[in-house]
Each structure stands twice: as C-alpha cells, then as structure tokens.
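Below is one structure. I have some questions about it.
One protein chain omitted, others in place.
Chain naming follows the written order as A and B, and within any one chain the residues start at number 1.
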Amino acid sequence: MAIFEGQRLDEARAIMARYPDGRQRSAVMPLLYLAQSVEGSVTRDALREIAELIGVRTAEIEAVATFYTMLRPRPTGTHLIAVCTNLSCALLGGNDLLEAAHEATGIPAGGEISDDGEFSVHEEECLGVCELAPVIQVNVANHDRVTPERVREIVGSLRSGDVPEPARGPAVESFKAASRILAGLEPLAEEGATA
Amino acid sequence: MNLTIDGKQVAVPAGTLLIRAAEQVGVEIPRFCDHPFLEPVGACRQCYVEIEGQRKLFTSCTTTATEGMVVKTQNTSDVAHEAQVANLEFLLLNHPLDCPICDRGGECPLQDQALAFGPGESRYREAKRVYPKPITLSPLVNLDRERCVLCARCTRFCDEISGDRFIEMFARGAAQQVRISAGEDFRSPFSGNTVQICPVGALTSTPYRFVARPFDLSTVDTVCPHCSAGCNMKLDMRAGEVVRQLARDNYDVNDAWLCDKGRSAFRFPDAPDRIATPLIRERGLEPASFGEVLTRVAEWTDGARVAILTGGRLMDEDYYALSKLARTVFRTNDLDHRRAGDTGAAAAERHAAAKPMSLTYDDVETAAAIVVVGLDAEQEVPILHLRLRKAARRGARIWVLHPRRTRLHDVATHVLCAPGDEARLLAGGANDTLDEALAAVREAGAGAVVLAGERPGAADAAKRAADATGARFQYVTRRANDRGALLAGVHPSLLPGGRELDDVDDVEAAWGPLMNREPGRDTMGILRACADREVDVVFLIGVDPLRDVPDAGLVRRALDNVPVKIVQSLELGSLEPFADAFLPASAFLEKDGHVSTWEGRGQRLRAIRGRDGISLADWEIFASMALACGGDLGFETLDQLHDEMGRLMAAREDGRSEPGAGTFPAEVEPGDALALFTYPLLVDEGRLSEGADELKAALGQEPFVELHPSDAAAAGIVDGGRATVRTDAGAADLPARVTEHIAAGAAFVPFNQPGLAANTLFSGRMVTRARITPAESDAAPEGAEAVGAATGGGA
Partner (left out) sequence: MSESHRVLTAHWHDPSVIPLAGYEAAGGYRALRASLGMSADELIQVVKDSGLRGRGGAGFPTGMKWSFVPRDSGKPTFVTVNFDESEPGTCNNRELVEREPHALIEGSAIAARAIDCHLAFIYVRGEYLWQGQVLQRALDEAYAAGYLGRGIMGGDYDLDIVLHRGAGAYICGEETALLSSLEGFRGQPRLRPPFPAVEGLYESPTVINNVETLMNVPHIVNNGADWFKSIGTEKAPGTKVFTISGKVERPGNYELPMGTPMRTLLEEHAGGVLGGRALKAWTPGGSSTPFLTADHLDVGLDFESVMEAGSLLGTGAIMVLDETDCMVEAARRLVEFYAHESCGKCTPCREGTWWAARVLGRIESGHGHEEDLPVMADMGENILFRAFCALADGAVSPIQSTLKHFMDEYEAHIREGRCPVTGRGPGRERGADHPAEDDRAVPDVTFAGAGPFEIQGVPS
C-alpha cells in the first residue's frame, strides 16, 4: 500500500506548495518527516514514493535522508528517548542519564530498539538547552534538569501508556507524532501510541 | 591575466583556475577531486598553493587567476608542500593496503603521490574503517568503499555530465560513501566514465577486474567503431588480446568520455565464428585462396547485373574504393549503405555529403537554441547526448521533436509527435511549443542548431525548417561510418562529395568515364530486384540484411532468389546458408585508415595488431577484385587512395534541396491501427556487441511494445501486461509498457533485442501500421517491470 495516498497525498502536495514553483525539491525533508510519521522510520518505499513525487531518483532522496540524524532509517521504538551527552550536559551527569535510559528500557549499549518495540534510545549532541542541563528529549519534547531517577520514572510512565508532561510545550505522544509535527502538520485527531 | 607561478610568467584567459594555469607552465599540482570537465568543489584539499600576500593557503582548483598574482606551488613553497603531505597523511589513514590486489595499482594518483612525497610509515594506530567489499553497483561497476577518497568525481559526473543520478553520496562525515539505492543499479550508459575518472581503485570495471597490470599493456590510440560519435579511445592489449578500452581526451569530439558500449563491446573481432580465410560454396564452404575466389567473382559478375549492399562499419577508404569499384568496374549504381534505403532524407543526405564539418560538436555546445528532430541521442549517439547536455548547462534552450521522450527530458522541452508528422509541425502554426522553438531559432540565427536523426520523415522536414530560419543543420545517423559511406557516394543517386549522378566532371577526372548515369536502386529496391530475379550478383559487405533491414521476409526472398551472393565481412553469421563465396575482411583493430563522425570529421584509425589469418582490409579486397575483373582502381597503397579521395571529398556547396525520389507518406493515416515505429537501442543484439555479456547484463533490455495510455485503454492493454502486435509482415507477443512519454497514435518496439528481431514486423520502412491487442494470456509476466528504465520511455 502506498504511503502517500488519499489524505496524505493531499498533505504532501500542500507541503510541496510551500516552496516556489519548480523548487519542490525543498520539500524533501518535510516529506521524509511525513513518511516517518506514518511508518515510524524512513522506509525504502518512502524513499521511492518521495522520489516520484518530486521527480528525482530514489538515490537522490536516500542521499538526503541518510545525511540527517533525525531521519531514522531503521526501525524505531514508539518512543524515542534522546539523551544529550555533550559538554554542558556531561559536566552535570548526562552520561549517567544515558546509562539509566539504556537500563530502564532494556536496550543494551549499542542497541537501537527495545525488544518490545516500545523504545529507542539515542545519544545526542547539544540539544540547545544547556542552561537547564542535563537534558533529555522524549519524542523531541524537552525534559530539563533530569536525574537518573527521573529517567526511570519517565520510562515507567511511558510503559504504562502515560506520556509525561515535558518542561515546556505539550506532551508528544510518540516518535511518529513528533515526526508529523516536524513535517509542519497538525497532529492527527486520533493520535495515540498505536502504529 | 598575467601571473607568476613558481617564478615563471604565464598569461591566461580571465577565469582560468590556478591548477590549469600551472599545467601550462608544466607544473602538475597534485589533486583528486579536480577534473577539467567537472565544476570545481575544493573537496580533497590536496591542491594547495601559496599566494603571496595571503595568510591562508588556497586550493588551486577553486581559485581563479588574477592580474599580477604570485603563486607558489609545492615546488617552491615549503608550506604548500607540507600541507600536501599532511593531507596525504589524512587520506592514507583509512586507506587499505590493497595495492597488491587493486586494479588501479600502477596507474594510481594516490599511489604515485604517496610514493613521491607521502609518509613512509603510518602514524595511525587505530582501527581503520572497513566495509564489506566489493559491492556491485551494476554488472559493469564494482565499488570498494575503503579505497574511496570521497573526491565525489563519480557522483559529480552523474549529476553534471550524464544526468543519470543513480549513484550519490549517502550518510555524512567519516561514514560518507558512494552508494546506489537498493534495487536501482547503476544503469547508466555512461557508468564506465566514473570508473575511468576515479582517482583510486574504488570504482572498478567488472570486465577488467583482476585482469591486467598497466605495465603489461600495450596501448594504441584509435576510434570507437560503434556509432557515429567517433569517440577517441585508447585500446589496451595484453598478449594480442584487447583487455580494455578507455576514453582518450579529445576536446573537439568526445571531451573525456566514452559510453559503456564503447568501453565494453570489444570482443566481437575475436568472436568464435570469425572467419579469416576466403571460402567458396562450391567446395562446401571450405577455405580457398583469394585468387580462386576472386576469379569466380570475376566470372559471376562478367556482364551481369550487380548490386551492392553494405552497412556502416567500413572505413572511409573502404567506402571510397567500393564506390569506385561499383561505378567503374561493375558499372552499377545499385549500391547502398542505408539500412532502409531512401527514407525521405534526400535533402539532408545531400547536405551532409556536401558539407562535412559544417556543424561540429563545438557548435552544438555553444549554440543558443537547439532543435533535435527524430533523434534519440542517448541511445543512438550517446556522446552527442552528453554534448547537448553540456549546451544546456551553458544556457542553451533545447527542444526535441521525437515520437518518444528521450533522456534529455530534464534539460529540454519535448514535443512528442507521431512518426511522419514532423513536417506538418515544423511548418509552423500547428504546435505552440514548436512555434516558440522556431522563433527562438530564428532569433538566434547562426547561433541556432538543428539536428536531425533517422526517424522516417524527420530529416528533410528538419532541413527545411533550418533553411527557413537560418539555423545551422546536420543530419545525424547512428552507425559508426554511415557518414563515410555517404561522403564516398555509396548511394544509388550520389557520387562522392554529394555530387548528383550527372555532376561528373571532377569524378571522371579521377575515375575515368562513368558509363551509368541512371539513378540506381536503393537498399529496398535492390532487395526487391533480388527477389524478382532482376539482379544476378549481390555483394553483402559488412552487413547482415537478415538482421539489419526492416523487412525480414523480403530479405529472405531476396536471398533465396538471387543467384549469386558474395559475403565480405568478419563472419558469415546468419548468411551462412546463402553465401556462395566469402571474402575475409580485417576488423577495425587490424586496419589503418579513417572513419568519419556524424560531423563528417575524418579520424585516424590505427591497427593495433596484425591481420587475422589472411584477412585483408576491405579496400584491399576491392582493389584486388577490380584487377581480377579486368579493371583497376588505381591505388596500391592507403596513401595513394587517400590522396585521391581527399581531392574529391572536400566540402562543396549544398546539393539539391528538393526531397528525393523515395516514397514516403507525409502523415500517418487515421484509423484504428497505430503507427508502429522502431529503432535500435544502444545495447541490443547487434553484431558488434557480441560477447559483451556484462554490458548486456547491465543495460540490456527485453523486447517490449510501448504505447500511450489513451491507445492502451482503447485496446484494453495494461502496463505490465502482454500485448500482441500484428502488422502486415508478422506478429509478436510482447510485454506492454504504457507510458505518457510516447506520442498518442504511435507505438514503439526496439529493433533488435534478445527474443525479438523486430524486422519481422516491418515491411521495408522503420515504421508501419500495427494492430495491438491484449495477448491471449494476459497475466503480467514476471520481471516486466524490473527491466531497467534507464532509457527513453522510463524515468
């Protein structure tokens, strides 16, 4: 089944229309986010369909998709926990948060996704919240001044279906939901943690 | 700009890069990512130079010369030298010690630089980056990622030059690597160029992998025998066997490029069925001597009605000798080199024959407005396609009038027209886009170019449009030396130099009196005459009409009925049941002489090895044949022939402009049949591609029939389904491709793919009427979609 059909095709067209005529290639990144919001990661089908929409080769889309950290080519958990370990966060315990995240989610160091598909943990570079270090993001929503204990709490919450309120802004239900927002679209009405 | 490099003064045009300027004073600055035909990127950082007055070093590949600049290269600047050494250290950090098994060893810029000034020992104690290797980008190209220095020459070539963006850089940082998208192989007819320009052994050619070391090779400069582009090549041989063909730089012809067919299809001269000795049927096709065979030929042709068919493979000198032989010894004008004889291109032919070099590659590149009519350059003359893309990059506006979309579609505006409709559209007032094109052409005057190809009806219509707008024109045909044949008058109504049959003065001065001034029969006429027993002896020289002529049925009848068939070629092939005598010709590898590009540019062919067996160059056979028949062509050496030729074939005024005698319907008649047209794709079952297995694996296609959605819908045919194509001549069951990139009312089958010799569907022209219906069993065949869409109607 095609990713970009029906309403999503309309959305894709609307995204492409944000850019000047003949410059629809600029829509690659939001289209990749949109595909990611549907499939949970950037799949081969997504690359092909986007290439067709824009009128370029699949390789040209894959070249862009593989350049960026937030476009994830491999299966990603429902919830993405991103932990900053760059300098300011590391100075205040960021590495401990990373360890706690791995432990709490059951993902071994070097692994990418928990066995039940619920979580992914990613070590991040500076997330731009240094004054409130150490920080993590849950589905790209900020949690500031986090402790290892808090990490375990958050993971526990997520396991029981509760997305904790972030430090600023509304909770983001899932990595897919985050991707949809990043595509510049309003969250879907029935947004939940379902695939 | 006047500047100083390493103390030497040099003057260069404004805009010249320092790296080029340095070359002019004999200084080669080391580089990887720089290439004269690619836009500078400044990625490898190897080419550092010091510029007086500047604090930082500059990359000479991205810096243009300015007046009074004082530049110091690695030869006179310690800082620049040390920067280059440091950069080399960085490049070698992760480079594997693959030299012993790497094809590039011995001709590798990285190796050369490391040897010249690189660190002798590595200071790197960490683990190197390793990747699984090699990965197959296509049946022709392999990639060893560890060797890659990420100069991006390959991806830039595919982006800037060929436009086939199959390979790209994926990931970033130290993980960056050249890749294809899984399932979308590197199906470009130009992929081999990336192997040639790769400065290390990351990209290697499958047919050449592990085959030879450069110091084992002897190299000869020659010209590619495959199409009229006339690409200059270097042939590498080891122990008498051709192991590799590379592009040779010629900025006037092929820049630095060669298509994959030119690179890989070199095994045909050594095909197992090559025959290097004369044969005679009466002795059961046993070897005979030239003397014996030519004596029989003389007997057969004495007072007989003789006709001559040839193709596009011979040299200029061969054709000249043949033209003279036909007229002075056999007294016939029944000779033709054209696949389908007259195709309504009389005015175009006369122009081409009379005006060689009136339009060159350079003219195409620098034109402001270009109209391409009836030509699929990427498939038929690939390097011309690249030159058209180059023109587009320089800002030329390009329009293509063709029954199906070509791979210029991203840089040119296409008007799809049914075959035969060109004249009506080019006359003006029938199509807004074309009118716009014609207006642009008119405005550009001599800066406008019209190129016409072999689609029936296209060439003369294009010539008329060119004449009406003042644009420069040339007729482009596909085969390697069609132009040489035309220039030499291997044509029923033309003498050498495009002279009409009654324009004999110069010719008779060289040849003696010409007895026969009646226009002869063209290819189709010859074949019909053979079938009707109105010809006694037919010569088939470097041609296989059973494969090449668009009327297989007629050719069979012709061969069945004509009493004597004399074949002169490298092999008998499908003519084996028919030949009464065989004369062994030498292959292009074994010949000295010239071939002419579509421009009419004669280029030197050089023998790389001795003649196979007792084969001879075609012109030599003709000369001996003349003597055996009681005549004399009057030359014994190539130089003598060449002198005589040169006098007769210098450029002259255009010939007549009215269309010639060929019958050709101006329009496709309405009705529920489609106009089925054909032409050979680049990679097909042609004789010259014999043995090029990797090429066919990479770029070959199954046969198919291509039609427009409106016609498909009317007939009930689905994309990926199968269709039955029925014409007056025959029928075929083929996979169907439905695409909007073909003119409505038209349908296309490729001429010669494995499994379909399309000439069984046609009746003497490269276009016919066809009824196309869904096949009996309409299940979509497996793999119908998987066939690479690298050409024409695809992406």
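We take it that contacts are C-beta pairs under 8 Å (C-beta built on N, C-alpha and C of every residue); 3 or more make two chains touch, one makes a residue touch a chain.
A quick note: this is a predicted structure, and the numbers were derived from the prediction, not measured.
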Please pick, from B:130, B:430 or B:515, the residue that touches the omitted chain in the full complex.
-> B:130
Check each of B:60, B:74 or B:87 against the chain that is not shown and name the one that touches it.
-> B:87
Touch with the omitted chain, as defined above, among B:29, B:44, B:154 or B:231 | B:44
Contact with the hidden chain, among A:37, A:78, A:105 or A:142, goes to A:142
Had the left-out chain been drawn, it would touch chain A at residues 18-20, 23-30, 32-33, 42-44, 47, 54, 62-71, 73-74, 82, 85-88, 90-92, 110-112, 124-133, 137, 140-142, 166, 168-170, 172, 178, 181-184
For chain B, residues in touch with the removed chain | 40-46, 48, 56-57, 62, 83, 86-87, 89-91, 93-94, 123-127, 129-132, 149-150, 152, 169-177, 179, 182-183
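By definition in this document, only the chains that are shown with their structure count from here on.
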So how far apart, in whole Å, are chain A and chain B when each is placed at the average of its C-alpha atoms?
-> 50
Which part of chain A faces chain B closely enough to touch in the complex?
-> 44, 47-48, 56-60, 62-63, 66-67
Mind listing the chain B positions that touch chain A in their complex?
-> 165-172, 179-184, 795
